[in-house]
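A single protein chain has been omitted from the complex, and every remaining protein chain is retained in its original position.
Letters A, B and C mark the chains in the order given here, with residues in each chain numbered from 1 onward.
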Amino acid sequence: MSSQQSNRVATIVINIMVAFVVLILIFLLGDILITGLPHVTLHLLTSPSQSFAAGGGIRDQLFNSFYLLVLTLLISFPLSLGAAIYLAEYAANNWLTSLIRTSIEVLSSLPSVVVGLFGYLLFVIQFKFGFSILSGAIALTFFNLPLLIRSIEGSLHAVPRSQHEAGISLGLSNWKTIKGIILPAALPGILTGIILSAGRVFGEAAALIYTAGESAPIVSYTNWNPLDSNSFLNPMRPAETLAVHIWKLNTEGVTPDAVSISAGASAVLVIVLLIFNLSARAIGNHLYQKGSGHK
Amino acid sequence: MENNNIFAKTHLVTPQEPPAITTDNLQVYYGDNHAMHDASLSFPEHQITALIGASGSGKSTYLRSLNRMNDDLATVKGKIMYHGIDINASDVNVYEIRRHIGMVFQLPNPFAKSIRENLTFALKAYGIKKKSELDERVETSLKEAALWDEVKDNLNRSALSLSGGQAQRLCIARSLAIKPDVLLLDEPASALDPISTAKIEATLLKLVKKYTIIIVTHNMQQASRISKYTAFFHLGHVLEFDTTSHIFQEPQVPVTRDYVLGNFG
Amino acid sequence: MKNKGIVSTIVTLGLVGLLLAGCSSASSSKTKSSSSSASSATKTTKVTAVGSTALQPLVEQAATNYQKTNKNANITVQGGGSGTGLSQVQQGAVQIGNSDIFAAQQSGIKAKNLTDHQVAVVGMAPVVNKDVGVTNVSMSQLRDIFTGKITNWKTLGGKNQKISVINRAQGSGTRATFEAAVLEGKKAVTSQEQDSNGTVQKLVASTPGAISYLAFSYINPKVQALDIDHVKPTDANVTTNKWKIWSYEHMYTKGQATGTTKQFLDYMLSSKVQKSLVKNLGYISIHNMKVTKNAQNVVATK
């Protein structure tokens, strides 16, 4: 076979394999959306869930997912930002640094159920946070940290070294240079990383069953006092998220319409992920163009 | 060994003008690699001094040591005297030093900010808040760097949209905005076209009235055009330091002669 | 300068978050101690019930209804499994531990420290794939299937099809009940295990030759429930113990229940809950039972 022929064959094979993967993707998303979308109604999005009767919705679960996400980011973003700056700018290139890196990486491949049980025993029981959004957010921080640190560190490294030199050559402190010059330049990448990691948080279930709990008590959406136990903002209340709800419906669901609610909820989840994804791209591009001066 | 013989023959003069910076036995190590051997030079005030030599001769390493830019990368031993203080000592505030000894790099590296913010960012960090003062500094430094006329209507434009030559002049203006008294330039024109290079050289010749300038260059014509003094670096050693005319017309060290005649490098 | 202070703002926010967490943990532990010492206090008291996932929907719905009339009560219901519920209530971490099995049957639990509140009865039936062609088995045949002695439906007069046993998770209440009633201490064949009623239901419906067992409330037209010795799996047969595979749903407290916890448990046993909710969720009311069963599985008439 001549090199021209093998080139053609290889290209065809690659195209076929890509087409196969695309088919899988279309099937997966199609399956979720086609079976789910007909069930996504205003009623589904605005009604509380039911324990055993038909006609429940996912209002509270949807809100809980977002609230948990915000709280998780509130805890994990500052930590990962600091840690990423440490690793990118301060850490010496030695065994200690690689030990730290490795142990952070290990976090990302821990099975979620193990993290969930750890969170349960330490935060729910030991620290008496109870089944709460806060416990869930801390547990999710364990997953989010490695993802965020990796993406932030990558974005920081992508900023040319010469920017850093320019900063310190003006007599600015390292910290000021990082904060005022490197970070803004790395911002598009960092934001994209955050939004993509948000997707994983949004879809996590196993770690939350034991921490944020699997019940969604009725809360008042007009009570803005986060310390009141009836308030929707109270971080100490148990909160079932969308992904956990889907899990529960599929395993122990006794409502007659469990299948359709689960399908609808999955579709909603995929749509939310899609929105995250598209906005990550849009924001990233927008900031990038703004930064480089091309309008 | 023959190599040692090369380094044994040196010719270093001490200029009569009062020095802005002198180095005494400066040594630079990257780990175990001894990159710069006992460089003892004296840079006269309000003059341009050129550092020439082949790639890897240590001239950039030497230059970056002068305002402690090598702190994180290398070990620098010896003394750097500036206003009677050894600024290579560990108890010195490096940030203050860099405010007095500015630096411009080989590749233009403007911040991903507007032209104005490029100039005011450091000033604001020092605590200068008054708008009138900031505007005044922006205008003066852009004029000094001969960029004002090209950008004055567009100060809020992103600095990344400037051409290479403009960007490099912006970087010079950025260094001038903080009012240093020594300016270090590391091959500032090597990435630029001849017209931009000429503009930069003209700018430097004007600036020398107010600033002490030390410039690393590969371009020997450039060195002879603008500098009063020249130091020749070779394989981590300073072999010759004299007025530029002496270096180019009657070099005392054979290696220098080979270099300026274009026999190597 | 829009970027100025971004970092410090974020870091401060994070620290405030952590602080908040610390404070609220302190305050919540305070509430907890006050609820146990001064139960008569009029302020909101928090009751947490954890454990059995099977019991969760019932207790959850009852708690929602209860809180509508008792504004001061704040009852949280969570799953986690019977073992979790029992060990948490034993440690005093929660007020109520929901369990599908007797505390005495769970290893690692000191049953004498816990007070049992039996709130409902759940019947379970063997279920098979609709195509196996068998609708009735004898108790000993059922035992042989689950101990691996009978491996083909042909033996029982059904199709010539391999039996695939789907068991429940080791240590789960459903499995303990089933094995106590059916296996007579023999060891079940190691086979597929599923830990949830929903998954078992789906698998049995779709796997040819499959057999497993489900709580009555999960039996739907997609699977075939088996009669045992020609006794039908109905609520009425459970109340008289003619149908042998059933268990209590327990809500355990550490020592005697007090305060809101006691009031809520009383509410669970009230006819209001027993007659409507319990029935709606497919359980059998504890009031209807004509027999009792103890932790050693000894059945006695009431």
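Throughout what follows, a residue touches a chain if its C-beta (ideal position, glycine included) is under 8 Å from a C-beta of that chain, and two chains touch if they have at least 3 such contacts.
Please note the rule applied: contacts and distances are computed from a predicted model.
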Missing subunit (named according to UniProt) among the choices "Fumarate reductase subunit FrdC", "Probable glycine dehydrogenase (decarboxylating) subunit 2", "Phosphate transport system permease protein" or "Multisubunit sodium/proton antiporter, MrpD subunit": "Phosphate transport system permease protein"
Missing chain: touched chains present in the view: A, B, C
Absent-chain contact - pick from A:Arg59, A:His157 or A:Arg200: A:Arg200
Touch with the omitted chain, as defined above, among B:Ala50, B:Met69 or B:Ile97: B:Ile97
Candidates A:Asn15, A:Thr41, A:Asn225 or A:Gln289 - the one touching the absent chain: A:Asn15
Which residue of C:Thr151, C:Thr199, C:Asn237 or C:Thr258 touches the chain not shown here: C:Thr199
Chain not shown, touching residues in chain B: 82-83, 85, 87, 91-93, 95-97, 100, 125-127
Contacts of chain C with the absent chain, listed as residue ranges: 7-8, 11, 53, 79-84, 86-87, 90, 106-109, 164, 169-173, 187, 190-195, 199, 202-203, 206-208, 210
Positions on chain A where the hidden chain makes contact: 3-4, 6-7, 10-11, 13-15, 17-18, 20-22, 24-25, 28-29, 31-32, 78-83, 85-87, 89-90, 98, 100-115, 117-118, 121-122, 141-142, 145, 149, 171-176, 178-179, 196, 199-200, 202-206, 243, 246-247, 250, 262, 266, 269-270, 273-274, 276-278, 281
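We take it that only the chains that are shown with their structure count from here on.
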Chain of greatest Cα-centre distance to chain B: C
Chain at the geometric heart of the assembly (C-alpha centres): A
Length of the line joining the C-alpha centres of chain B and chain C, rounded to whole Å: 78
Centre-to-centre distance between chain B and chain A (centres being mean Cα positions), rounded to whole Å: 48
Shared interface positions of chain B, touching two or more other chains: none
Where chain C touches two or more other chains, by residue: none
Chain A-touching residues of chain C, taken from the complex the two chains share: 3-4, 6-7, 10-11, 13-15, 17-18, 20-21, 24-25, 28-29, 32, 44, 46, 48, 50, 53-54, 56-58, 60-61, 64, 74, 76-80, 88, 91, 93, 195-199, 217-218, 280-282
In the complex, chain A residues that touch chain C: 51-53, 71, 74-75, 77-79, 81-82, 120, 125, 127-131, 134, 138, 179-180, 183-184, 187, 209-210, 213-215, 217-218, 227, 229, 235-236, 238, 248-254, 258
Residue ranges of chain A touching chain B (in the complex, touch as defined): 160, 162-163, 165-173, 176, 180-181, 184-185, 290-294
